[in-house]
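Here the complex is missing a single protein chain, while all its other protein chains stay put.
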Amino acid sequence: MKNTFGNSITLTLFGESHGDVIGAVLDGLAPGIKIDIQHIREKLDLRKPKGKISTSRVEGDEFSIVSGAYNGFTTGTPLTVLIPNTNKKSSDYSTLRAMPRPSHADYTAEIKYHGFQDPRGGGHFSGRVTAALVAAAAILDSALISHGIYIGSHISSLHGVSDRAFGDIKEDVRSLSVSEFPALCAESEEKMKKLIEEAAANGDSVGGVLETAVVGIPAGIGEPWFDTLEGLLAHGLFSVPGVKGVEFGRGFGFGELFGSEANDPFIMENGRVVTETNNNGGINGGITNGMPVIFRCAVKPTPSIFKEQSTVDLTAKENACLKIEGRHDPAIIHRARAVVDAVTALVIADALTVRFGTDYLADCK
Amino acid sequence: MKNTFGNSITLTLFGESHGDVIGAVLDGLAPGIKIDIQHIREKLDLRKPKGKISTSRVEGDEFSIVSGAYNGFTTGTPLTVLIPNTNKKSSDYSTLRAMPRPSHADYTAEIKYHGFQDPRGGGHFSGRVTAALVAAAAILDSALISHGIYIGSHISSLHGVSDRAFGDIKEDVRSLSVSEFPALCAESEEKMKKLIEEAAANGDSVGGVLETAVVGIPAGIGEPWFDTLEGLLAHGLFSVPGVKGVEFGRGFGFGELFGSEANDPFIMENGRVVTETNNNGGINGGITNGMPVIFRCAVKPTPSIFKEQSTVDLTAKENACLKIEGRHDPAIIHRARAVVDAVTALVIADALTVRFGTDYLADCK
Amino acid sequence: MKNTFGNSITLTLFGESHGDVIGAVLDGLAPGIKIDIQHIREKLDLRKPKGKISTSRVEGDEFSIVSGAYNGFTTGTPLTVLIPNTNKKSSDYSTLRAMPRPSHADYTAEIKYHGFQDPRGGGHFSGRVTAALVAAAAILDSALISHGIYIGSHISSLHGVSDRAFGDIKEDVRSLSVSEFPALCAESEEKMKKLIEEAAANGDSVGGVLETAVVGIPAGIGEPWFDTLEGLLAHGLFSVPGVKGVEFGRGFGFGELFGSEANDPFIMENGRVVTETNNNGGINGGITNGMPVIFRCAVKPTPSIFKEQSTVDLTAKENACLKIEGRHDPAIIHRARAVVDAVTALVIADALTVRFGTDYLADCK
Partner (left out) sequence: MKNTFGNSITLTLFGESHGDVIGAVLDGLAPGIKIDIQHIREKLDLRKPKGKISTSRVEGDEFSIVSGAYNGFTTGTPLTVLIPNTNKKSSDYSTLRAMPRPSHADYTAEIKYHGFQDPRGGGHFSGRVTAALVAAAAILDSALISHGIYIGSHISSLHGVSDRAFGDIKEDVRSLSVSEFPALCAESEEKMKKLIEEAAANGDSVGGVLETAVVGIPAGIGEPWFDTLEGLLAHGLFSVPGVKGVEFGRGFGFGELFGSEANDPFIMENGRVVTETNNNGGINGGITNGMPVIFRCAVKPTPSIFKEQSTVDLTAKENACLKIEGRHDPAIIHRARAVVDAVTALVIADALTVRFGTDYLADCK
């Protein structure tokens, strides 16, 4: 379905970049989940623009929960988060509609919505909309943590600069949750920030790869057809602006391996079945095997760059030159990680609820 | 939803590797689509095992359409394809249940289904089940072709051996549809086959990357959230056995690019808006832009290898050695392409029907 | 799905009686539907409490459309209506939670939500929530009217007092749309209002039957299994607070008829196929036949009455006496008609969009 996602727990997303408000409705929640306002705040902060490596449009992200919460707990009825848009700049968007930005959604929106779309700041396509998603999913994230399930993402590579791999995942995830910039290694962080700043200075932008880990998810979650956990996650992740690839475990690296190298041998460890390696990223046959779920998302460079670009004038139906202005991110990958984590929390919480019933997320272990 | 996939057009998949029959129910079809039995036959043949590079279990794939068709056309009511399993070998599967094959679904099935799953030949997880999917989707493929939409996949790389890139896509797709082995370049084909045969000789298996093109799809198909065309395709594609990664256009390659390199400039071509490059694989903001949709799937090496492997004995709860026997594919990528094409046809046909209504696929241009 | 309803066009409902705001997200809309603010206002007014025959809680229903609209037209992205709750009275609801009102949702909410539900004024179960539904559906209603489809409901009977039957349906529907009280005959209206006032004076409440007509819907809408138009409508209508029965055409009257009396003969009329009678309420085999769709909803007396009632004390686990106070409707049927019309507009608009594609509602005839 269109702007609603999930099976038992669903999230409905609405709003436009320069509208009054953006928001999300989270439905199918267990009653009695404690709402941790501070946790929501922190998640929103991870998504916020940061200094020179981000857009200069900074929003307060003052959210309010206007339904589905009572006395600090979820009621079990739809929970709605609203976030007003405050830092809007009015400008003339008619040029933009006539001259679509390359690789942006301007042109496809024009075709799909016949010109009725809200063009201001990307409208409903804007990454701005993800703030509501991040806020709502933070409530699920709290509940997952209380069930021993931890989710976190780092930039595994950015234009040739690699971060170190996940080590003690639970510890790494904890450290990422308080890092403004999602790198595990301080040296990589410096290099990556410098790359982004250079791109910004050149009026350009830069892409990269995010790596996400989910630790603590029980075995047996997912379906063979068609709701594989991979398929459910990918379905949601491709909505994160800029994501153009999703791979699990060794992913595209499998194409270079023999089965004897790729297979993850089972072994007993403290009476528990585990795998020696985790090439499959914790999923076999679409179903979790109890190992950490590991996946990577390719994030393309933001298409809004300040360099002059070729485009077409849709009104005159002729080729044209475009030089855009305004406030844009030279990279979104460090902000996208909060959105990737949010989608992941949503998919995992939903899959667990389908499997174990609608009270599951509120149950304490 | 579990074994049903799609919004307006849905496919429901059932059956087990060694059960009586596998099948698929295709619902939401336009009435009046001509059923091309020969086209179904050809698609099934592309999926069939081939000589030394495949399993020795060869099935007749004698399908029958038992509902939803009348006088050679779809009726508009659910169309069911049944394919009997004929070449079954009885053997003792109790060992397999106790000693799960590494990286296979044996262990996750055991956990999810508490030991009630049909363990024979992988049961419902078996690639065998995809025959029904391929047969049913061939009907959609016919209808898409009559609307000028062509789908095809080749092995873009296999353990270091690359095929040439797509050129004239429509022509390439046509040639792939009659090639037993999905390579565009004869030399690559030879090398790839040799690699698979060598892996087979070593009791091993090998993975690779499939590249798929969809040409002729109109602009404006897909949603910004959450039913991006990328998300819909990926959701289905991760059900194809062995697929562990999906990327669109430059995909993970975007991580190495600047925006100025990555963006696809618009230009006018014969009065039509096109893009000069197609780094985005025909999709912007989740919505088709009228250029060919291009994506790649990572296919892991088949986990069933003949080399001795470490696993656990679930009954004794101790480490164990496993040496499997039986009939297995040293690679499935050359067969998986038919399944990838089938899932693609299903997703595209569904998205078009959501957009243009339930009669669309039968309408003639 | 829970608080989201529809297939191609969906409505998501949120909010509680005494929360900050109630709202609805309408998704899957065609871009370019003109938003008629006055029409929304009128529909909300039909739902509003009216003098002595309604509760004394009167809300301003000052709605705002915070997403999905631009320059007076739908954008095609999710349209959100928010309505603040202003006339709230704080009181002690702990008694109510301990002593559930008979035939109200107090007890079932307590069981389902384990005491975490918002108990104030019925919370999410309150008829208050329907204001958002009515406002959102009014946009669909406008679009349907521009396609020649008209929806309206009258009270066909109220505690023994019958209204006249539908005559010229289009004319009747038009007259109902401007009548504060939904009766077609002035005399019936007087009697019905008197009955409600008497019930109110006795601290009691009264039920009745609503009859709805949809005129102008094309033939061929609906499915044989399971999305019969009857099933889709009934699914939604049973959410309207107080509805306990739904029947189409002769409905329960069919139980007294022979087939020869019940069948609707086809005849040609001005080159069009129509039926002489309309016992089937415009639906055969789940699919519209082009005649007006006619159905009736049984609406039970509001359970909140001022007479003393038996209930249980859930805390003490013993029988108890309950005498409720506050502001309550002695009948809701005259207000429920606006909600029934709203659900009907939603279901019809959705079914047409599934059938004819996502642009349909914006197309002009």
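Letters A, B and C name the chains as they come in the text, with residue numbers starting at 1 for each one.
One rule holds in what follows: a residue touches a chain if its C-beta (ideal position, glycine included) is under 8 Å from a C-beta of that chain, and two chains touch if they have at least 3 such contacts.
What you see is a predicted model; the values in this text were computed from it and never measured.
Engineer: What shown chains does the left-out chain touch?
Structural biologist: A, B, C
Engineer: Touching the hidden chain in the complete assembly: which of C:232, C:293 or C:349 does that?
Structural biologist: Of the candidates C:232, C:293 or C:349, C:232 is in touch with the missing chain.
Engineer: Which of C:76, C:100 or C:216 touches the chain that is not shown?
Structural biologist: C:100
Engineer: Residue by residue, what part of subunit C touches the chain that was omitted?
Structural biologist: Contacting residues on subunit C, toward the hidden partner: 1-5, 7, 13, 100, 102-105, 107-109, 111-112, 124-125, 129, 157-160, 199, 202, 204-209, 219-220, 222-228, 230-232, 234-239, 241, 243-268, 271, 273, 275-276, 279-281, 283-290, 296, 298-305, 307, 309-312, 314, 317-319.
Engineer: To test your reading of the contact rule: which positions on subunit A touch the chain that is missing from view?
Structural biologist: 7-8, 77, 224, 354-358, 360
Engineer: Even though one chain is hidden, which residues of subunit B still touch it in the full complex?
Structural biologist: Interface with the chain not displayed, on the subunit B side: 1-4, 10, 12-16, 19-23, 25, 27-28, 31-32, 64, 66-68, 70, 73-80, 112-118, 123-124, 359.
Methods note: only the chains that are shown with their structure count from here on.
Engineer: Find me the chain with the mean Cα position closest to the mean of all the protein Cα atoms on display.
Structural biologist: That would be chain A.
Engineer: Under the over-half criterion for shared residue numbers, do copies subunit B and subunit C use the same patch or different patches to meet?
Structural biologist: Subunit B and subunit C contact each other through largely matching residue numbers.
Engineer: Taking the mean of the C-alpha atoms as each chain's centre, how many Å separate subunit A from subunit C?
Structural biologist: 38
Engineer: Would you kindly tell me how far, in whole Å, the mean C-alpha position of subunit C lies from that of subunit B?
Structural biologist: 45
Engineer: Mark out which residues of subunit C touch at least two other chains, giving numbers and ranges.
Structural biologist: Counting only residues that touch two or more other chains, subunit C contributes 77.
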